[in-house]
Every structure is written in structure tokens, then in C-alpha cells.
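Yeah, one chain of the complex is gone here, protein chain that is, but the others are all in their spots.
Just so it is clear, A, B and C label the chains in written order, and each chain counts residues from 1 on its own.
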Amino acid sequence: MRFRVNSTLTYQVTGPSTLIFSIHALRTVSQQVVKESLDITPGVKTDEFVSGSGESRFMRLVAPEKIDLLTVHYEATVVTHCTVIDAKDLERVPVQYLDHELISYLFPSRYCQSDKLARMAWTKFGSIGNAYERVVAITDWIYENVEYVSGTTDSTTSAYDIVTLGAGVCRDFAHLGIAFCRALNIPARYFTGYAYQLVPQDFHACFEAFIGDRWILFDATRLVPLNGMVRIASGRDAADAAVATIFGQAQWLSAEVSCETETKDFQPLTRAELGKRGVCLEVRP
Amino acid sequence: MRFRVNSTLTYQVTGPSTLIFSIHALRTVSQQVVKESLDITPGVKTDEFVSGSGESRFMRLVAPEKIDLLTVHYEATVVTHCTVIDAKDLERVPVQYLDHELISYLFPSRYCQSDKLARMAWTKFGSIGNAYERVVAITDWIYENVEYVSGTTDSTTSAYDIVTLGAGVCRDFAHLGIAFCRALNIPARYFTGYAYQLVPQDFHACFEAFIGDRWILFDATRLVPLNGMVRIASGRDAADAAVATIFGQAQWLSAEVSCETETKDFQPLTRAELGKRGVCLEVRP
Amino acid sequence: MRFRVNSTLTYQVTGPSTLIFSIHALRTVSQQVVKESLDITPGVKTDEFVSGSGESRFMRLVAPEKIDLLTVHYEATVVTHCTVIDAKDLERVPVQYLDHELISYLFPSRYCQSDKLARMAWTKFGSIGNAYERVVAITDWIYENVEYVSGTTDSTTSAYDIVTLGAGVCRDFAHLGIAFCRALNIPARYFTGYAYQLVPQDFHACFEAFIGDRWILFDATRLVPLNGMVRIASGRDAADAAVATIFGQAQWLSAEVSCETETKDFQPLTRAELGKRGVCLEVRP
Partner (left out) sequence: MRFRVNSTLTYQVTGPSTLIFSIHALRTVSQQVVKESLDITPGVKTDEFVSGSGESRFMRLVAPEKIDLLTVHYEATVVTHCTVIDAKDLERVPVQYLDHELISYLFPSRYCQSDKLARMAWTKFGSIGNAYERVVAITDWIYENVEYVSGTTDSTTSAYDIVTLGAGVCRDFAHLGIAFCRALNIPARYFTGYAYQLVPQDFHACFEAFIGDRWILFDATRLVPLNGMVRIASGRDAADAAVATIFGQAQWLSAEVSCETETKDFQPLTRAELGKRGVCLEVRP
């Protein structure tokens, strides 16, 4: 699939500030960034780097002084190659066989308190033998018990809060899915990206669970086809992969995001269509 | 300094389990493991690895079945080379100049909700200009406002809880120190190790803050000299560096830990003695 | 029904203390205390009173000094007259018609944060038209989603915590039932008492919801027959009706409780048996 993604973010900078963005499409074995451009007005110093954890092309922007209107515009053409695999026999990998680098995706994190949700996870999903079905059951439970309502949560809301609040946005759905998976000893990580057919258009978040021998995409919101995603970043949770983290005095003003396909006959793969098949967007060979 | 460290942990394993331990002394530029031995009774499969985040020699132990008494005994002779530096002119590194790999130590984590403690951190410590003094003020505040009481907290307790609870153990003191530092844009990480002169003998936890051009050790508990530590692991918080994480059915029974020095005339460096000097136990060259 | 109830509580008093007990069977229009006795060893000053909120015969005990073993023994013969009513047409009383004294049972309280559980309550139970069935659905949900496990909760645990914890004791079950009812504008209060056929024997807690024109008993634990209860107290939550509240230096040592019937052919009324009938233990004429 070939996508054209765009994001335009504006800020008011009232004093010296450094902003760290996660808006670039990631370059991976299954995702080529054919072309991209980044325009920042007024021009300021930036650098791009990878953080110590997760997978992300962070862009650091330094605003040395007051800027009434800082505009960050990113645009890219990205070709993704989803793998659709038969998931019906996929098993959870016992911790004893898990690859070393996956272990930290079993640990609780800021927004995914898997330790505090352990009993709930085991009670609700512990008896489901097949790993893939277990994670599907988790996403179904979230879909049925959490209402998608903008403005009910904020940047301090965590998976633990969502259970009782019963409302949230894509980020919250993802955090709860991750927390339940980790509680069940299934490595899980946060996925943030551009998403085709998301209404209204915005950045999107969902999650990946490591089952069998790979990371499989899950989205408890059911808002977009799983093969319509363009990966920006992965991480333990939104702390690792926030669209923008502000250090200093800057206020967010607006965001415009779009994701269009250039693929004719795009066949959306939703959970219903997939049945017992899973969608992967591999990062590493 | 030359230390002899020992730890003996026992567990009852009631079903197939995998345990991940963080008890090995880390090998770093400033810490040589002269000799070490690991004895596990009964003999079971183990491997050693480094996790995706933090710095640790994880040891994974696989108990394929019921074991009435599993004993893990680790013993090492370690030589550490602390650096004592003049800290009075050390400054906080602005986020714009921070090394990439340090950025993730600014983000909130499971036990260090720096986002929720931001206002408190800025109000209490924001006006202290010198970075080193700022972190010293943080540790002083914690020492004065949190009582060291075993049994008041558990593995789910976080920095956020500690502020109102006003009690905790070394792990909790460390988490609160880390959260305050990160809220003030100072990278901070969890340190776990063996500690000379700790009474009663046990594993210890404190934290490191990145100031000037290096990680400096801080310990809000004031229980041990800063040059009496042997590093086991660093990480975002205790989620990354727990002594033992149990996957399966195993119950902790007992722990015996010791840390003796073989250095004659060990000169303990406490906060009072150090004044405006800081102690570093470098990990990387 | 005629019951013989007993409770023996022991404490170690290490300094001057005042203890407030809620262990006396309440005297109400449907509950006669035929005979009762209170023995305290060693003899200390006590008085009995009714608190500003709720319904309770508080007993205040003053231990002016150290007492190695303070024993409080209460014993009573109580005759209760439960009313069994046809509940199938019982409706929620709109707030506009609620009796003044019921209004405060709509407000959130320490352990029943109905404000924070409002969305969850409306989503799960809001579409059930009949008030009685709505409360039955609440108790069913609690029974299915909360496991009865001693030792998982303590005196600070609230309804809000129980949702995610998924475990608790009778007190926790009651708090969650109350919180859901209040969120749905149904007055609800905490009930504490002696309970026949409770295994193991102990004090019990459940709750009452005001539907139609009276308070109806509900017990989400399903541990005892609803007609086997002897009321000790009602209140907003356990803060109003704790078995014992200690002011000073006293430690609880042990509790022995029993509730036996002197009624031959006691016919236990459980939820299953009752169907659409409700059990009331009226307090006021």
C-alpha cells in the first residue's frame, strides 16, 4: 500500500523551548519512506535521533526565543508491506524462550500498570488457551467496555484509570490493551502512526502484541483497517512515543493530519474480515 | 574499593516458572568483577542477558516443575573506582544539548510519574539555580518528609503515593527522587546494588541524576556511604531492575545479603562529608 | 426469626485510648433485642450513643491506661421480622419525590465514589428500566467480577479500587453496590450485622437500596440468606459503621463472632429463591 501522509502542527512559543516530535514515518523492513519533507516556519535548529528505548525517529526542535506562531509541517509518501498471517495456531512464547530484547515489554510502564491489572487480566482472559484469541478477547472487551469519547481523558490518564472511567481515546484503548497483555506475560508495545480512513483525521494509536514469532497489530478502537496504518513509532507506552513533548514554554495551538492512499482498490482489513488472521507491520528483518 | 558481595535467595516453586534475576554485579568501566560464582540448587537451566532498556546483567532461571526449595546463591569480589568530582559548578544540561540516549530518562515511568509531580517539583525546587544543589535539595526534602519504615509499601507503590504516605523503603525514596528530577528536566535513573554498611544488610536502591557531563549518585535515605555501593543495575525504575521478577508459580521465602569491604581504611563518603562534591560510578567510558 | 448473636473482641492497649464500637444489635420496628449483655474485662468506662448520621448504637469505651488484654464480649438474643415484598413493580423514586432524609444517601462518600463511577454505572445498568432489576443486575455484576478473597483489601480500599482490583471482602462488595446505586440516583446505604450461616463466622456487611417506598436488602456476596441478618448499623459507608474505630494506642488481637438461630425450620431466602421478591428489615415505622 502506498500512502500520502501529512501533519501540520502549530505552537505558540513564549520563551526558550525544546520540543521533541514523533511525527516522521519510521523506516523499517516493511515500510519505505519514498519521499518526505519537513518544513518549519520560522526556521529553527532541529536534529533527528533515536531514543534509548522503542523505535522512533525523534525530531528535536530548538526554539531559542519567543515565536508567535511556530509551524511544523511534515509530509511523506510511504509504501507499507503488511504481512497477513494465519494466526489460529499462534502461541504465546513462554518467558523462558522469549528473546532478550522482548523482556522489557513485559514490564509495567507509566501508562500500563500491568502489575495492578494482573488479577483482572487473569480472571477475564486467563482461561483462553490460544494466544491470538486471548488478545482478540482483550480488544473485544475494551471495545465493549470503553466508550470512545474525546475530551474525557488527558495526558496523565493511564490504563488503570480507564477501567473505571469507561471512556477514552485511541491512546487509552491502546494502553489498556498493552497492560492486559503484559499482565498475561505477552510482550506488548505502543504503536503510533498515521491511519487511513480515520474519521476525523488525526494521529492514531493502537498496539502490538508479540505472539508466535512476531509482533501483531491490534486495535481495540475498531476505527480503522489494520492494513491502513503507517508507523511513526513504537515504545513502551505514550511516554516513549508522544507526538510532541514540550520542554520550556510552548503551547499547542492546532494540528491537522491526513493520510490518503495512492493504492487503487485498497482492501480494508478489519478485525471482522481477518477472522483468525493477523496483520503484521514488521520493523526488523 | 574492593568488596565481597553475597546474596542467597530462596523460593518455593509450586509449578513451572521462569524467574528473572538482577543480582549480578555489573561490569563497567569503573567496576571490575574480579571473581564471581553462581550456585543454584537444585541445578536448573539459566541464561544471562541484557534487557532492551537500562543496564543490567539479567539472569533468567527456568524451573520446569515443582521445587520445594530453590536456592540461588551469588557471590562476587568486585573492585569499584568511584570518581569524586567538584559539583559546585555543575549545571543541568538543557534538553537541546542532551545526548540522545539520555532523553528517555526524562520521560515518566511506572513508578516515577514525573508528569503528575511537575507542579510540586517546580514549586519546591524550581528556584534553585545550580543543578547539583537542586538535586541535593530534592534528596533533603525526601529525607525530611518520608520516613524509612519497612512494610509500609509494596511492589505497586509509586512516587506519587509516597508524597502523601510519607513513608517507604529505599526503593520508594529513589522513585520519588527520580520523579522530581525528571519533572525538572534532569535525566534520572534507578540504581540498584549491594551497599556497604547498610543496616540491616539487604539489597539497596538509590538513584543517579545526569548533571554536567555525567551521572552522579544520590541517596535520599542517607543510610550508606555513596562510595560503598556496588552496581547491580540501572533502569528507568524498579520495573526495569527488580531483584527478581517471577513468571509462573513461585513464592519468595528468604533473602540473605551481605556486602563487606576488603579495603583497609575505607573512608565513607556521606553527603555531609562530600559537601559540594559528587560521587560517580561511571558505566561507560 | 430468633437469633443468638455473640462477639468477642480482644485488644492490646498500649496507652490511653478511646474505642468506638458498633457491635450492638440495633433496636428497630422489625428487630427486638430480647436480651443482651456486654462484658468488658477489665472493667472500664463506657457509654452508648447514636451518631449524627446513620443508625447505630455506638458504644464508646475509654481505656485510661495500658491494658495488656482488653476483652469486649457482647451477646444478645434478637428477634427479627423480615418483610418479603413483591418487588417486580417497584420503581425508583424520582429525586423530586424523595423524602428529605434520603437525599444524603445519594451523595458520594469516603468509600463509595459514585461520582467517579457514574459513567460505568449508566453504561452497564442504565438501560434496565425496573429499579429492582437494576439493583439485582448490579449485585450480579459484582458477584461475577469481584472475587471474595480475604486479605486483598484493607481499611483504605474503596469502591473505586475494587473495580480494577477485582477482589475484596463483604465490605468491598457492599461499597461497590452502594456506589453504583447512588450513581444511578438510587439512595443506598451500608448495612453491617451478624449473619446466620456465614462461613467462616464473622461480622458481615451488605447494603440496602431505597426502591418503591422502602429500603430493600441486597448482598452481592451471595454468602448468606437475606433473612438471616441481624442489623448492627446503617450508614453512608464503613466510615460510619466500622466494627471498631480506635483513637489512641490499641491493637486489635482477635475476634470471634457467632450467629445461631433458635428458629426451627429456618427457611433461608437467597436471591435465587426470592426471584422477584425483596427482603426488608425495616428500621422505622
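To be clear about the criterion, a contact is a pair of C-beta atoms (placed from the backbone, for glycine too) under 8 Å apart; a residue touches a chain by one contact, two chains touch by 3 or more.
Computed from a predicted model, the values in this text were never measured in an experiment.
The shown chains contacted by the absent chain are B, C, with contact judged over the whole complex. Only one of B:R92, B:K116, B:R134 or B:R271 touches the absent chain when the whole complex is considered: B:K116. When the full complex is taken into account, the listed residue touching the unshown chain is B:E147, out of B:D39, B:E65, B:E147 or B:E256. Across C:R4, C:H24, C:K116 or C:R171, the residue that sits in touch with the chain not pictured is C:K116. Across the entire complex, the residue among B:G15, B:P42, B:P94 or B:G166 in touch with the chain not shown is B:G166. For chain B, the residues in touch with the chain missing from this view are 116-117, 119-120, 123, 145, 147, 160, 163-167. Although one chain is hidden here, its contacts on chain C can still be listed: residues 18, 20, 45, 49-54, 58, 60, 62, 94-96, 100-110, 112-113, 115-116, 155-156, 185, 236, 239-240, 245, 247-248.
As a convention for this text, only the chains that are shown with their structure count from here on.
One finds 46 Å separating the Cα centroids of chain A and chain C.
If you average the Cα atoms of chain A and of chain B, the two centres end up 30 Å apart. In chain B, no position touches at least two other chains.
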